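What follows is an incomplete set of chains from the complex, kept in their original frame.
Going by the order they are written in, the chains are A and B; count residues from 1 in each one.
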Amino acid sequence: MKPNWKTDELVQYAPYNDYQQDLRKIGLNPNFWYPVAQSQELKKDKPHGVTFGGEPIVLVRTKSEQVFAIEDRCAHRQIPLSMGVMCGSKLKCTYHGWLYDETGKLTGVPYLPEDTPIPKGVKSYLCREAYGHIFVFPGKAELAQTVPFPDVQINENDYKTMYFSRRVNCHYSFLLENLMDMNHQFLHRRLMGKVKPSLIENSKGENWVEAKYKFSGEPHPTANLVLAAGRDKKETVTDFDIMTIRTEYPYQTLTVCGPNSDSPVLKLWVYYIPVDKEQKINHSFGMLMIRRPKIPGLLTLLWPLMRYFTGEIFAEDKMIVETEQKAYDLQGTDWNQEIFPLLLDVRELLKKKGIPLN
Amino acid sequence: MKPNWKTDELVQYAPYNDYQQDLRKIGLNPNFWYPVAQSQELKKDKPHGVTFGGEPIVLVRTKSEQVFAIEDRCAHRQIPLSMGVMCGSKLKCTYHGWLYDETGKLTGVPYLPEDTPIPKGVKSYLCREAYGHIFVFPGKAELAQTVPFPDVQINENDYKTMYFSRRVNCHYSFLLENLMDMNHQFLHRRLMGKVKPSLIENSKGENWVEAKYKFSGEPHPTANLVLAAGRDKKETVTDFDIMTIRTEYPYQTLTVCGPNSDSPVLKLWVYYIPVDKEQKINHSFGMLMIRRPKIPGLLTLLWPLMRYFTGEIFAEDKMIVETEQKAYDLQGTDWNQEIFPLLLDVRELLKKKGIPLN
């Protein structure tokens, strides 16, 4: 009954690692372009409310297809403007009918004499529609020129795209770490079967970290079928494929290349959006592109199975990162004892590029 | 894409207004008479628990119709006495059977020797039944003489009364402001149709603020039918009626007078009761009196429609004031940028007469 090891030696101490800052108290840097909704969610004349790090933003698509984004609270009584109605190209608050233009300027208070001084209005956001998403720049507009707009290589002829939009109740960093560290395949044992990833290369730069993995073992037949869809021959996944995962702050991509081809069989773009002010809720938008196989219609046929399979994988990841968040909340600080060098690089990058939450 | 206005100029800063105090942190003054239950809720021998600003109060109606109110927690283990049972005219705690009289005095602990020193008891409240409600005076009893008991002019012959009892999850001030500012008719556009209120007069005194509105436009046919029920002729609401809304701290009344009559076609009394200690939950008790039309039975026939209509209006108001409360909670302070002079008077009155919450 008495442990062989002295209990005291085994006790965990927080914080274990030598970092000064708690990664979970670092906010995502707002001075980047972020998708905050899928294009299809934003209907004409139906204002759509979203949040970035707790900041309320209302997205608008006018009848003439103009898209804009302004602060989602009326200057008067802070009611979300997304509860309001469109009046031509202007947005009218649902409560007392205050009227805003696309720059957030308050252009009228209907019941007051024309010359009454009125508040100036609300904040506006740079806004662009691209790749099936509505992007905003939540930070300082003057910094928008300093960062590139995401370059997603869409190639509808050769790839079929699956879109993701998912709420996960955790800090974005848990998700970024999860995707970079493929050693967590044990978590997916039910779906993936016995696959063993090996890190074969990792590198980093000023604003990025990249890892290349090779897989061995015996994947589950379903996994094999799903992951092999984009391949030319009936090669198994584990023998030849190279998986490249890249965190280029604040975005992430995952690419799988087969042995005989320079063009990836699978490409994934993922964007993480902090929803609330504490950034303990995240919304992930993703685009998964699968190379179209030579047999016409095969991908369409396999699509529901692929949707199911990726959905199940995601559900496991969601469960585990939300569990990490809960453990963090109970402990109050980051007790993480990371020892995988690649992950230490990722954590360093997220801390360096992020903004401390207060 | 770049806004015409410099973004920074449009940003809202809190607090906008020059008030020193945050209105939402002002509690309702307890040194007034407040209804805390409808008479029908208080059955004989069935103690009934309520709260005023978080203070638990148990109302009792004895077999002999005596009504009293004492602190709703046993001096022993703080169990609500409203869970107890009546023992003649005394109230017995459900846990160990401690016994209290109508003054809150502890008159016995059944299992201890007679001469054992026992706690004195619990607080009592002045209590009166009137206008179909149970009123208490939650403040200092000695101040009860300094304020008048509400004078509701009941006239059963000429008016039919509709009673309201509603829980709203917001600070009482949002409700008082909502009723005074008739410019929020835009909120009720679905039910009211296109009506445009105009403030034609406003005045104030030491403990009151009053406003008179006139309506124009095209009310929805249902609205017209409901609001015109108490009228002599088939006059439309909007052409002639004057609506007077008065906040006489801490009560509110709303009166609608037609053109040919000194007697109002509609009279509304509203009482706002803070439920919890933070006063973020409110209970509203109301009496809406509709003048009986000359055609006998017409009002009875229209009653269900009128109940439905007023219920729907109230639901919209409830939704919007609860949204204001949520915005307030997220922001932590009152970002309200009120510019309507009448409302500034109301806010000033509520601050002057209330008691800061700590």
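Methods note: contacts are C-beta pairs under 8 Å (C-beta built on N, C-alpha and C of every residue); 3 or more make two chains touch, one makes a residue touch a chain.
Everything numeric in this text was worked out from a predicted model, so none of it was measured.
For this complex of identical protein chains, the structure file gives a whole-complex count of 3 copies, while the figure shows 2.
Rule of thumb we're sticking to: only the chains that are shown with their structure count from here on.
Least-squares overlay of CA atoms from chain A onto chain B yields a rotation of 120° to the nearest 5. The distance from the centre of chain A to the centre of chain B, each centre being the mean of the chain's C-alpha atoms, comes to 46 Å. Residues of chain A touching chain B in their complex: 54, 71, 73, 75-80, 83, 92, 94-97, 102-105, 109-112, 116-124, 126-128, 141, 277.
Contact residues on chain B toward chain A in their complex (touch as defined above): 1-5, 7, 9-12, 16, 181, 183-184, 186-187, 197-199, 320, 323-324, 327-328, 330-331, 335-340.
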